[in-house]
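The complex appears here minus one protein chain, its other protein chains still in place.
Then we have chain A:
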Amino acid sequence: MIEMQSRNIKNEINEKIHDEILRSNLANFAQQYPLARAKAYANVDSIDELRDELKNMKQYAVNHIEQLADEFESSLEKRGAKVLRAKDGNELKEQLLKICRENNVHNIVKSKSMATEEIKLNDYLQEKGLHIKETDLGEWMLSVAGQHPSHMVMPAIHLNRNQCAHFFSDELKEDIPEDIPYMVQTARRVLRKEFLQADMGISGANFGIAENGAIGLVTNEGNARIVTTIPPIHVIIIGYEKLIPKISDASKIMRLLPRNGTGQRMVSYLTMIDGPTPVIREKDGKMVEENKKLYAILLDNGRLQAAHDPVMKEVYQCVRCASCLNVCPIWSTVGGNVYGHIYSGGIGAILTGLLNGMDEFAQFSDLCIGCRKCTTVCPGEINIPDLIQELRNRRVTQKGLSTPEKIIFQRIMTNRKIFHSLLRAAALGQKPVKSGKFIRNLPLFFAKMTDGRSLPTIASTPFRDRAETLLQQGPKQAKMRIAFFSGCNLDFVFPETGESVVKVLHDVGAEVVYPQQQTCCGKPIIGAGDLATARKLAKQNIEALETAEADYIIVACPTCGETLEKSYQELLADDVVWFKRAQNIAAKIREFSSFIDEMYKKENRMAVVHGSQKITYHDSCHMKRGLGIYKQPRELLNAAGNYDFVEMTNADECCGMAGSFGMKYADLSVQLMDKKLDGIEATGAQTVAVACPSCMIQIGGGLDKKAPQIKVKHIADILAENIVNND
């Protein structure tokens, strides 16, 4: 498609970053949404129980999808409806046009159908000379303006009242004031005419019930009720993923969807229609009552393939509440129009990939930074970032990597010596690979300075060269033997923090060893979808760590920790021997701060103190939502001698680094960072602690430019300081 090839996502993002209206609408919403959601759930005992119920029900549905489709079809046909199935958009369009021609339809009103947007039905019907109107206020305004929805539930959230008034005025050829109630009344008046003259109503469905053939429609405006009432013909366009087994299963959706979507305990209208219903019309001067003609078209368009895909079938757990967008740091910054043409955000990337094709997916799939915030709210408990990653992997398998990626991953990264010489060369200022494309595919590094952020330099002496002397300073009689896996950042960017880690470990009585053969954990390569190369790195690291014969393996980078503990087993799942070795390594992995927390508790070193310096803490995404560690760092800070711990707002929101994302989308990354810096500054803290070296690069770089009086420190550095003080 021409439209697709001409996309320049970076330019689009840049435009959104500078769209003041959009930014302020999104910022307000981001503030209101969590409160509204919490309030809506206040009278529910356990949100997670409801989420489990929904997930289980939807999993059952996808595992029996053909059976449900047959049952839905026969339930509806028994009641007098006609049911069709369309394998794709083109087939659906032809079927629908045939229905229109057979019934002499001219005017169509439409409500609640993203599936028809997905296949661009409106354009098609208009080309065929039919008059079709969107009836949802937001969608109607957008269709008038020639724009696309930027959110699945709040399609026009990117607009303000002045822009809306402008669209109204253009469409209606009258001067419409910038008064919201007036505009709403105008829309009512204009669209009421459309309802009354329509020959056909087209609706989507929030769910379709197999046992009785009913569909459910959720709206606040009530347009779906009118679309399915007045016109004598009703066509339901429903995707397979909306089918559920029983009537009572609908409550499992309805207890979550409104609360999660709009922060309402219930929407104004849940409409359920089962089979043809009566309509009363004037015919030849006489009022007659007859049954409507009811059609349902089950749309496949990639859905059935997804249903039989052992990984991707998880998308069937989506109920289109869009809460994953509401908490997404990227959507909250640039809105929904930088994604696919209809489905936005993380779930949108997945749906676009499955339903609209992988070429469209590939254009914006890296806008998911893997912060996993969406997984904490998704009512269907979908692991959105994992599904996106799976699609990226498949894309790489199918299309291969770009040339610079191929060289870096397959030639440089798999050869530790070459990789590390390159880093040393960079430290000497030789900068042999200064081109942007190269750099962003490395685990961190020498990327260009941006306006809002300094990036750190490569240390002149990496940790690995300091290790030998340092490790000799351990306790005479060690209580345990620990292997330290530094990861690239603590090795080459923050070797002093690596030293702090060792110092703290020595202090709890551990002998520390540093296997020199260790290399990059492989996370950036996994992220890019080159699993074959990642497997090689996994094996190198497993071998290196095995030689240490340690009781524990300590990581002070949660991303490396997650990779070693979880990803290696996934990568090596098909190889019995290597899987077992990965499992043995995983069993020894301990994240630094949670490990020290445990040790200090044993040694009774955790009394809360209030020192003179205020300190706050930023949760790394991988630390909190990847490893589930967030209490322990706070406990350690509360007990840290010189400091007084204070909490910041949105402590667990992504700082914007997110691996190569921070380099590729530098401007967007800085936007996320600025929000984080505001939160830090508001606490009045002189120091912000982190437990993740990537966050340390990002926050440190931002503070350097914007608030140099505030320091960022790894929690290991803070604990190490304390040891000095105790001496």
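Just so it is clear, contacts are C-beta pairs under 8 Å (C-beta built on N, C-alpha and C of every residue); 3 or more make two chains touch, one makes a residue touch a chain; residues count from 1.
Everything below uses one rule, namely that contacts and distances are computed from a predicted model.
Peer 1: Out of "L-lactate dehydrogenase complex protein LldG", "Carbohydrate ABC transporter permease", "Putative ABC transport system membrane protein" or "Molybdopterin synthase catalytic subunit", flag the one the UniProt entry gives for the chain missing from this complex.
Peer 2: "L-lactate dehydrogenase complex protein LldG"
Peer 1: Return the single residue from A:Pro155, A:Gly335 or A:Gly522 that touches the missing chain.
Peer 2: Among A:Pro155, A:Gly335 or A:Gly522, only A:Pro155 touches the chain that is not shown.
Peer 1: Which of these, A:Gln126, A:Ser248 or A:Gln473, touches the one chain of the complex that we don't see?
Peer 2: From the options A:Gln126, A:Ser248 or A:Gln473, the contact with the absent chain belongs to A:Ser248.
Peer 1: Can you say which of A:Ile226, A:Ala459 or A:Ile525 touches the chain missing from this structure?
Peer 2: Spelled out, the listed residue whose C-beta touches the missing chain is A:Ile226.
Peer 1: For the chain that's not shown, point to the residue among A:Arg79, A:Arg464 or A:Arg481 touching it.
Peer 2: A:Arg79
Peer 1: On chain A, what residues meet the omitted chain?
Peer 2: Interface with the chain not displayed, on the chain A side: 25, 28-29, 32, 43, 79, 135-138, 141, 154-157, 159-161, 164, 180-181, 183-185, 187-188, 191-192, 195-196, 212, 214, 216, 220-223, 225-226, 228-230, 246-248, 250-251, 254-255, 262, 264-275, 277-282, 287, 289.
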